[in-house]
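There's a structure below that I have some questions on.
Every protein chain of the complex appears in place save one, which is left out.
Labels for the chains are A, B and C, by order of writing; each one numbers its residues from 1.
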Amino acid sequence: MKYAIILGNLGNTNDRFLSSGYKDQPSKEEMIKRAAAIEGVEGVELVGTWDITPENVEEVGGLLAKHGLKCASIIPDHFAQKRWGSGAFSSKDPAIRAQAVEETAKMAEAALALGCDLISLWPGQDGYDYCFQADYRQERLWIEEGIRSLCRQYPRVRFALEYKPKEPRTHSYLARCGDTLLVAQRIGEPNAGVTIDTGHSFVAGENVAEAAVMLSMYGDKLFHLHFNDNYRFWDDDMIVGSVHFAEYVELLFWLREIGYRGWYSMDQYPYREEAQGALRESVEFLKAIDRLLDQKSIGEIRELVRRGDAVQSTRWLRKRFLS
Amino acid sequence: MKYAIILGNLGNTNDRFLSSGYKDQPSKEEMIKRAAAIEGVEGVELVGTWDITPENVEEVGGLLAKHGLKCASIIPDHFAQKRWGSGAFSSKDPAIRAQAVEETAKMAEAALALGCDLISLWPGQDGYDYCFQADYRQERLWIEEGIRSLCRQYPRVRFALEYKPKEPRTHSYLARCGDTLLVAQRIGEPNAGVTIDTGHSFVAGENVAEAAVMLSMYGDKLFHLHFNDNYRFWDDDMIVGSVHFAEYVELLFWLREIGYRGWYSMDQYPYREEAQGALRESVEFLKAIDRLLDQKSIGEIRELVRRGDAVQSTRWLRKRFLS
Amino acid sequence: MKYAIILGNLGNTNDRFLSSGYKDQPSKEEMIKRAAAIEGVEGVELVGTWDITPENVEEVGGLLAKHGLKCASIIPDHFAQKRWGSGAFSSKDPAIRAQAVEETAKMAEAALALGCDLISLWPGQDGYDYCFQADYRQERLWIEEGIRSLCRQYPRVRFALEYKPKEPRTHSYLARCGDTLLVAQRIGEPNAGVTIDTGHSFVAGENVAEAAVMLSMYGDKLFHLHFNDNYRFWDDDMIVGSVHFAEYVELLFWLREIGYRGWYSMDQYPYREEAQGALRESVEFLKAIDRLLDQKSIGEIRELVRRGDAVQSTRWLRKRFLS
Partner (left out) sequence: MKYAIILGNLGNTNDRFLSSGYKDQPSKEEMIKRAAAIEGVEGVELVGTWDITPENVEEVGGLLAKHGLKCASIIPDHFAQKRWGSGAFSSKDPAIRAQAVEETAKMAEAALALGCDLISLWPGQDGYDYCFQADYRQERLWIEEGIRSLCRQYPRVRFALEYKPKEPRTHSYLARCGDTLLVAQRIGEPNAGVTIDTGHSFVAGENVAEAAVMLSMYGDKLFHLHFNDNYRFWDDDMIVGSVHFAEYVELLFWLREIGYRGWYSMDQYPYREEAQGALRESVEFLKAIDRLLDQKSIGEIRELVRRGDAVQSTRWLRKRFLS
């Protein structure tokens, strides 16, 4: 298991009530240093605008090398500038749609320059808030077209579409596992896939392990994974394992079964918590599960899911993990 | 707009606390008579076991003819017998899986005998309740295989898969629009499609109009529609329009845009209400919207969704409907 | 910790789709025998109509004695007969309201006859489904009046009001901890209190430990506890610990802090599970937590909640329980 974190998780945090933030903003090198100091973390994800721009690729690459970290992915910025406010790939303004593609292309170049082949694409503003506000047919086509053109332009880069049911829009176009896989399929290129964020999947009402299996069996489309926890109603972006437990064990089991070889990347938003500790805690939680999921356990779980007896499954979980 | 109702909506209702029911059970003819007496209703949907069996096809056909109703669809029973309790198409028991297919085949025959080409398939027990209870990969394949075999055996019958996120299982396999469309696509036959139940779509967190558009644009797969209302957390199966309003107007607009020609069928569960009145009220609500959605309104909405200004959209809705 | 179960959990289970049930119904003695065989279980809760009537009190008492079980509480039936369908204590029909009180009085007599002083009152039909259907002011008063009269008539019996946000109505009058405590306060008798059902509290969006603390600090009103688990959107009545973990540990900590001395009673609905195993598993889960919550742990948690550092709290939980 290769662990990563999203670099910005170590920075300042804000919300709509406290826009200047709950914390202070450390320097980029300080954040990279703190990331590298989390035992087990080998990579970081960089967010466009916030962490990486076409201008600072070399500088960031140098800092990563200095601290022994890989670039796990780049998340282009399609959400943190006023121009994306009413959509990026699905904007009603053709100039904005073109900029969304262009911005992504720059980040694909940056990724390649950093020896990374993964773009995790989260077009968070592509959605709508009210009824009678969106031309669903046209706007879904625009999203497909924009991303398809990127997949063709950068065949060596994998574009992983990250779904989330809502926020910042009340409805996102890439909302759930199934509909996002449909978009990836319609793009029709082998380098279009999906990112599962565990918290987004909880909010979508999904069983996250089933989502991973679906992506695997319907075209090997699970490209990337973000980990965090929440109370199922909102993307609280909490420490992994602070709310859920069984779901993560089951997910880790199925990730082995489907042969997932990508990153296990932490994506939290520690509004008020000391960030390095919050991220370390998530990694340690996953490591603890991983330790207990030995070959014997894997065999036992296979038998449990084959039998489907919930009493036995629950008992196994308790006996293996809680004692 | 062709209106229908599910016949059983006129019968007794029960829940897990009051299993003998809140009402008395009228005779089949009495229910058919009451259905026919709802102004505008031209068809009924029949549920297997409850309303129709291989043995009573002729009798039911006679009653429908007598009262001037068409069979809008048959919903085979995969939920109301003990044998389906742990799944029908995805049962771990191959004999049960075979029975699920066989039961559906009998209902396809019954439909054809009644001059109906639509099976609305709701495999409600096909899902799981607990973590480590299901082999998602294997069970999803079984569902595809079973339904594919039916589509091939009955090419003149359309099989519309009805999705619902939960109940009676905590997680259904056919849970949301996107994942159900994926199953329909993998079945790979032109007569595999999807039923949208507006209430199930609300519970899934979807915008139901967008769901309809997705099914249309990704392969013309919107085969059937069930109408009811709820508070978004559970399938309350209430009178249409008792909770939501704008969503239904938007849905009716988009159904015209995508050229939907199927039934508008009421699927309620009037636990404590006089059933005929509850169903009539839903039909009257949809008719009232339909009346106001004239050609001029359609043109205005097209312009609204092209512009995407939520203030104008909301104002239009208020001025057109509330005055 | 005194463990109990609701006797009917060991019986047949049904839902609105399968009203004849997923299982067979064992005899009363068989259920009592199975309850007694769950290690640690000392008491059972009896449901009116289903388990206990004025006529069979002696017989049931004999069976309990024979199998070494106490009557932990009686739950009068205000939900499982047609007459309660539109409300019991809040029915618009004065005759039904009188019957609701009378039925409860009979069960208070039965409880006293069985050496039990606890009535867990769940008026599940007292609520409403639609807007413009209820006179909130009048109906809330009727509920207060009915229960107040019972509290005065049976001063030696404690009446614990069980809240639940919804089901079987879309809105219950006794919906959440705070509003139910308000009703208990307005009743104005020392023997009116509250039952927390952990699953109902999850559905209400509450932190269940905070709910317990509120009841304790606002008048020592936590009279009784039901345990089960769910996915937060609906009362799934699952095995304790199958979804949540931290919440139960926190609850058990706070129950000690507030000096709770009542029952820890399992209230599940094992639709498809072997019931005895499902209940045993819940008890074993709570016992496992209880074992680890030793005096040292209690001291550590006190310090954690005093400091409020979520990283340290989460780390403590992981280190103490997951290894």
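Assume contacts are C-beta pairs under 8 Å (C-beta built on N, C-alpha and C of every residue); 3 or more make two chains touch, one makes a residue touch a chain.
Bear in mind the structure is a predicted one, so any value in this text is a computation, not a measurement.
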item	value
Which residue of C:K2, C:R148 or C:H171 touches the chain not shown here	C:H171
Options A:Y3, A:F89 or A:Y130, residue touching the unrepresented chain	A:Y130
Chain C, residues in touch with the chain not shown (by the definition above)	86, 92, 128-137, 140-141, 165-166, 171, 175-182, 186, 204-207, 209-210, 213-214, 216-218, 246-247, 249-250, 253-254, 257-258, 301, 304-310, 313-314, 316-317
Residue numbers in chain B that touch the chain omitted from display	205, 231-233, 239, 241-246, 272-274, 277-278, 281, 284-285, 288-289, 309-311, 314-315, 317-318, 321-323
Contact set of chain A toward the excluded chain (per top definition)	13-22, 79-82, 84-86, 124, 129-131, 166-168, 170, 230-231, 233-234, 236, 238-239, 242, 269, 271-272
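Methods note: only the chains that are shown with their structure count from here on.
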item	value
Averaged-CA centre spacing for the pair chain C and chain A, given as whole angstrom	40
For chain C, residues that touch 2 or more chains besides their own	231, 233, 239, 242, 272
